[in-house]
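Only one protein chain is missing from this complex, and each of the others stays in its spot.
The block that comes next holds chain A.
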Amino acid sequence: MLGFFVGEMIHSLFLINLSGDIFLEKHWKSVVGRSVLDYFFEAKEKAVNPEDVAPVLQTPHHYLISIYRGKIFFLAVIQTEVPPLFVIEFLHRVADTFQDYFGECSENVIKDNLVIVYELLEEMLDNGFPLATESNVLKEMIRPPTILRSVVNTLTGGTNVGDMLPTGQLSNIPWRRAGVKYTNNEAYFDVIEEIDAILDKSGTTVFAEIQGVIEACVKLTGMPDLTLSFMNPRLLDDVSFHPCVRFKRWESERVLSFIPPDGNFTLMTYHVSSQNLVAIPIYVKQNISFFETGSCGRLDITIGPKQTMGKTVEGLMVTVPMPKAVLSVNLTASQGNFTYDLATKVLVWDIGKLNPQKLPNLKGSLSVQAGAPKPEENPALNINLKIQQVAISGLKVNRLDMYGEKYKPFKGVKYVTKAGKFQVRT
């Protein structure tokens, strides 16, 4: 006995903008009336932020599964039991594809390319079964728009649609097409690490982990077979790979062996959670307080370097969602600029580079609505930062070898560390 209806997995897809306009709909089986979306609009109405709309909604006859990307809700209508993750993953893949094709995923760009969008959707899903979701396969069937091509097409009556079966579609390596040719053969890897952390009032780490990703840009002729090895692969105990990576070799030798897709792709993501491996690059001294009387408060934030691996911290930015009662701020920054958005009550302090000799400081007073009770909630500080040329976990690529082809490619590895969801409680 099998678990669910596979077919008609996604019955219909609606794209909805923030003001609730439906600007694209696609039905795979039969047309579902827009009234089914009333349940979604109701949930959207209730939610404080668009991000807070629950991703799975139940209605009397359908399920609505939605994601929120690029200020657009991608909403799938489901009629039977399906794995919701399947649908959510697919919707994200649709959004990724738009991003890939049009450079961004926004209402305007989708409206500008409606026909391609429609052709793409048709190509990506058949009877609820995902058909082609690999970017390189799709691009062989439906070419992305370029200014040059649309000019050429107009002149020659050419077409956006490939009429040959994509070569990657059925081989055992569906992610790579045959006959790739480059004059400059190059393979670049970016090791990007994001620190997710929660620090408490006193600066103690409550929770910290690293989300790492290796993004690759591989432009190599033919069918290269690559092997990437690390100096310290033991760091990596929680990984997920692009389908091209041979899992067996990773298990036995701790090397990444793969035939790469052509172009940009995510080779692997990993997760370092053991706390002693997660260095916290900065410390934050802060004090945000409100007085019982006098309808005002004080704010004082100083940031200094902690474990920076000898590198400079750049792109430092502090975001503070203030309590609703805070009317205005009167602050002075020793470095950088700050803005306070009266509508959203968000204070943003853009610092830039962190100078260890002269620590940036922001202080001054906050004025609170007269008569309003003293705000109860403690605002949290959200930190953004960037450190070039280092992966904070200490992960290092050892070497990259290529087999199967004769030429010598250019190779390069870049490291960068960023703050992910990095917050300081007050």
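In the analysis below, a residue touches a chain if its C-beta (ideal position, glycine included) is under 8 Å from a C-beta of that chain, and two chains touch if they have at least 3 such contacts; residues count from 1.
Keep this in mind: contacts and distances are computed from a predicted model.
Undergrad: One chain isn't displayed here; going by UniProt, is it "Succinate dehydrogenase cytochrome b560 subunit, mitochondrial", "Eukaryotic translation initiation factor 3 subunit E", "AP complex subunit beta" or "Large ribosomal subunit protein uL4m"?
TA: UniProt lists the chain that is not shown as "AP complex subunit beta".
Undergrad: Of A:Asp38, A:Glu104, A:Glu186 or A:Asp238, which one is in contact with the hidden chain?
TA: The one listed residue touching the chain not shown is A:Asp238.
Undergrad: In the full complex, which of A:Asn17, A:Gln99, A:Gln211 or A:Thr227 touches the chain missing from this view?
TA: Here the residue in touch with the unshown chain is A:Gln211.
Undergrad: In the complete complex, which positions of chain A touch the hidden chain?
TA: Residues of chain A in touch with the missing chain: 1-8, 22-31, 34, 47-49, 51-52, 54-56, 58, 61, 63, 66-68, 78-86, 88-90, 92, 111-119, 122, 126-127, 129-130, 133-134, 141, 150, 154, 157, 159-165, 169-170, 172, 174, 196, 198, 200, 206-207, 209, 211, 237-243, 247-248, 250-251, 266, 268-269, 271, 273, 275, 321, 323, 376-378, 380, 382, 421, 423, 425.
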